[in-house]
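With one protein chain withheld, the remaining protein chains of the complex are depicted in position.
Up next is subunit A:
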Amino acid sequence: MVLEATVLIIDNSEWSRNGDYTPSRFQAQIDSVHYLFSIKTNDNPENTVGVIANAGETPEVLVSLTADLGVLLKGMHGLGVRSESHFDTGIQIAQLVLKHRANKYQKQRIIAFTASPIGADEKALVKLGKKLKKNGVSIDVVNFGEHAANEAKLTAFVEAANNNESSHLVTIPPGPHVLSEQIRASPIVGAGGSGGAGGGFDFGVDADMDPELALALRMSLQEEEERQRRGAAAQSGGEPSGAAQQRAGDDGDAVMEDLDEDEQIRRAIQMSLMESQQEGASGDAMANDDLVASLIGSLPGVDPNDPALQSALGSDAAKNNTDNSKDKDKSDSK
């Protein structure tokens, strides 16, 4: 939850036309910009992000520091690939942008992408890095495209600018992977950076894209946990009933802690199913059938009264029961 102002510098020089990253280096950067923007603004609603395009006659500030996605999109609209990139000038302009941030309490960070050979020499870069350190600006560099050529210079640069592990150099070799996925895995977002594991992508897709889906996933997870808890509680409550199979299960209960979590969950589910079968209530089984029937009924073009369907459902339910008892036998004999 770091309060931060971030400036993203993208390399839209002619070198970015290259398609060695999907779909092209340039498009991969645009994609990453959107991704990083949402990461930063989700992390802390007061974070602001700006974008500078490095190439052309001089680096151009496309978007001033903002927390508004609309402003970001408007600024990046119509951005094209052209001419050569000016890495060091871009960094200096980014510094000026950060100097003019509205909220002085925000920390300063630059995330720079480079896809072309850097013109500046190592000495100048080291000097620039020291200046960044002096001004308290953290910098992350995503080195892709011409990474071999730039490796040495960028390492020296990030070393000079690094202050307490806040600056990183991430080198991404070409391949079929998506650039933004690689960034997610890197220290820019995640343990080291300000993204954090809960960058909003708990289930692979979350509040950003599909809030209802996220809510549904979360609720089903909670329900599952409750069911397991109920299963374990029902099992420990059923100890005095003294049925043979249950006793065997009880011995298993005593060493429950020794088993790992997955095993425990599986045993709990099996025990709860087994218990319901023994009591003859088979409430679960019936509930399942009703649920399945209603689901099928809601499918378009399917007639729930179709005899073929009924027999299929009936055989499925019987098959499930035999499977469960087989599993239980297996686990008892362990």
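What to note about this one:
We adopt the following convention: contacts are C-beta pairs under 8 Å (C-beta built on N, C-alpha and C of every residue); 3 or more make two chains touch, one makes a residue touch a chain; residues count from 1.
As a convention for this text, contacts and distances are computed from a predicted model.
Remark: of the listed names "Histidine-containing phosphotransfer protein", "Proteasome regulatory particle subunit", "Kynurenine--oxoglutarate transaminase 3" or "Glycosylphosphatidylinositol anchor attachment 1 protein", the one matching the undisplayed chain in UniProt is "Proteasome regulatory particle subunit". Among A:Q27, A:S64 or A:N162, the one in contact with the hidden chain is A:S64.
Set against the missing chain, the residues A:R17, A:H100, A:K130 or A:R229 yield one that touches it, A:H100.
Listed here are the subunit A residues that touch the chain not shown: 57-58, 61, 63-64, 66, 71, 86, 89, 92-93, 96-97, 99-100.
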